[in-house]
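Quick notes on the structure that follows.
Of the protein chains in this complex, all but one are displayed in their positions.
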Amino acid sequence: MKRKVVLCLAALAVIVGAAALGVTGWMVFQPGPYAFATGKPVPLSAYQGPAPTGVPVELAGADPAMRGAYVAAMADCQACHTAPGGKPFAGGRAFVLPFGTIYTPNLTPDPETGIGNWTDAQFLNAVHRGVAPDGSHYYPAFPYPSYTMLSDEDVLAIKAHLFSLLPVKQANRPNTFGFPYNQRWLMAIWSALFNPDERFRPVPEQSPEWNRGAYLVEAAGHCGECHTPRNLMQALDQRAKFGGATAEGWTAYNISADKVSGIGDWSAEELAAYLSTGHAHGRGVASGPMGEAVELSLSQLTKADIGAIVTYLKSVPAVKGDLPALAGPAPATPQLAGLDNPVGKRIFEGNCASCHAWTGAGAAREEAQLTGVRAVNDPGGANVALMVLHGSGAPTPHRPHMPGFGNAYSNDEIAAVTNYVTARFGARSSTLTAADIAALREAN
Amino acid sequence: MSAISVNGRTYEINAAPDTPLLWVLRDELGLTGTKFGCGVAQCGVCTVHVDGIAVRSCQIPVGTVGQRVITTIEGIGETSAGARIQKAWLDLEVVQCGYCQPGQIMSAAALLTANPDPDDGAIDAAMSGNLCRCGTYVRIRQGIKHAARS
């Protein structure tokens, strides 16, 4: 699929300068999100198979409220539009970006502070084109280049769901971007370059399941927004699709078919378990933003929809990464030659071993397994460190809970225990320093 | 309805499978020697043995216990290591308020079973998950060494 792009040379010059035209072109003219698939996409209306959009067949007869809630869960609006400890969908969650902090807006139907006065057209314009009712452009932290693929019907189902919520009066917080990033008109150019403003186009040559999966992954779930690296212009680099990136300090791992860095050697069952429950045996637990995606979105989806997602993910071509292969089991004895990290050991044996065990296999429950887990086998160490800092979030009844230690342990200590855990249970030790931990605290 | 084996006895369990073993022991079975202190695996007062391994019962869903054998402070005196630890605890007057001590004793007994002659490093590795607010650590360390010699 070719992107439909309106080129504005003058504006381009403002952003990168004429000398970089070649590079810019490379960034702008790139394949669509599922151009890798064999076949010729057609407009939805021309597609003969079962509808890849909307709710799954099981819910086709459900009442509109339930269907709206399902589509809203598919698109996972809640995670970003809820502040920690705040009311759902009332916004206020901070995203720390390189150029400042942005706060998500209130999506509840409060007429003053929320979207209570929005028309359908305004809502569609926002979700598909990133344009606010006042004509200003949203920053692409709001994933409208993905949401633009949602059908009108689904977007309006989300709106109906939002309008069924209790209004919460909570004013939106302005972002803290400095010049030039506070120039919202630049976003119009960005949007013109990187938002094709085109609904999902199924690929008839692929299975109906694949098409449903593509819609869930690309349009609603917007997985690539975290898992696909960005280019210099902050657009997704589809040539390295799902090759891994960073989100709020967390590493969003390679989810391409690469066998070492990616999920190429995950079975379909493992993937399905991980997506729907946040845990697959021996694969670790979804944490950080992925944990939220599971809790608020993926765990709400039907088995068939999860299966569709797995089918689609398995079709994404491998992107080579530089992560090491997963290490095997760790020894049971606390003593381990070559681990000259007394502080890390001290914290591990005091705070961690109770659940994770000296073998790293998990003491009380399998979710606590450390060996074989990608984050532990990542010498970057960021996800392990963030897990130690923040834990697994607010406790929920059916998932195990890990508390965070950031409030009472120093940067040195967090770095030490991260390095200890990656060295003992992973492929290679991370080498985080106190300064790295300070930076992670900033980012998240 | 399922059954678990605690201290050599089989108990029918009515609690939901995701109920932590701790609350089944305390509230359903009346085995209150196992204590609650944090619920997040940071204090160790809920320590029991599952197949001889010391684990935090606040973290184990009772539904995952299955056929595995559970031993609590009420039953640990029947094992050699447990009896020696309990005696050492009395000989050295380890105990103050005593609230953490069932957990300490369970961790220490598991250590002694696995390692008959633990050095300081091994004691740290096995005992650091058990908090004692009264601060009896000096004597816990001595007690384990005393029991190892007995």
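For reference, chains read A and B in written order, and residue numbers begin at 1 within each chain.
Quick note on the criterion: a contact is a pair of C-beta atoms (placed from the backbone, for glycine too) under 8 Å apart; a residue touches a chain by one contact, two chains touch by 3 or more.
In this text, contacts and distances are computed from a predicted model.
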{"item": "From \"Transketolase family protein\", \"Copper-containing nitrite reductase\", \"Molybdopterin cofactor-binding domain-containing protein\" or \"ABC transporter permease\", the hidden chain's UniProt protein name", "value": "\"Molybdopterin cofactor-binding domain-containing protein\""}
{"item": "Hidden partner chain, touching residue among B:Ile60, B:Cys100 or B:Ala148", "value": "B:Cys100"}
{"item": "Omitted-chain contact residue, chosen from A:Asn351, A:Thr371, A:Ser430 or A:Asn444", "value": "A:Asn351"}
{"item": "Touch list for chain B against the chain that is not drawn", "value": "15-16, 19-20, 23-24, 26-28, 30-40, 42-43, 45, 72-74, 77, 86, 89-90, 93, 95-102, 105, 123-124, 127-141"}
{"item": "Missing-chain contacts mapped onto chain A", "value": "85, 342-343, 346, 349-351, 391, 395-397, 403-405, 407-413, 434"}
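To be clear about the criterion, only the chains that are shown with their structure count from here on.
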{"item": "Inter-centroid spacing, chain B versus chain A (mean Cα positions, whole Å)", "value": "41"}
{"item": "Contact set on chain A toward chain B in their complex", "value": "334-335, 346, 349-351, 353-355, 358, 363-365, 397-398, 400-401, 403"}
{"item": "Interface residues, chain B side, partner chain A - complex", "value": "18, 40-42, 44, 53, 55-56, 59-61, 64, 121-122, 124-126, 128-129"}
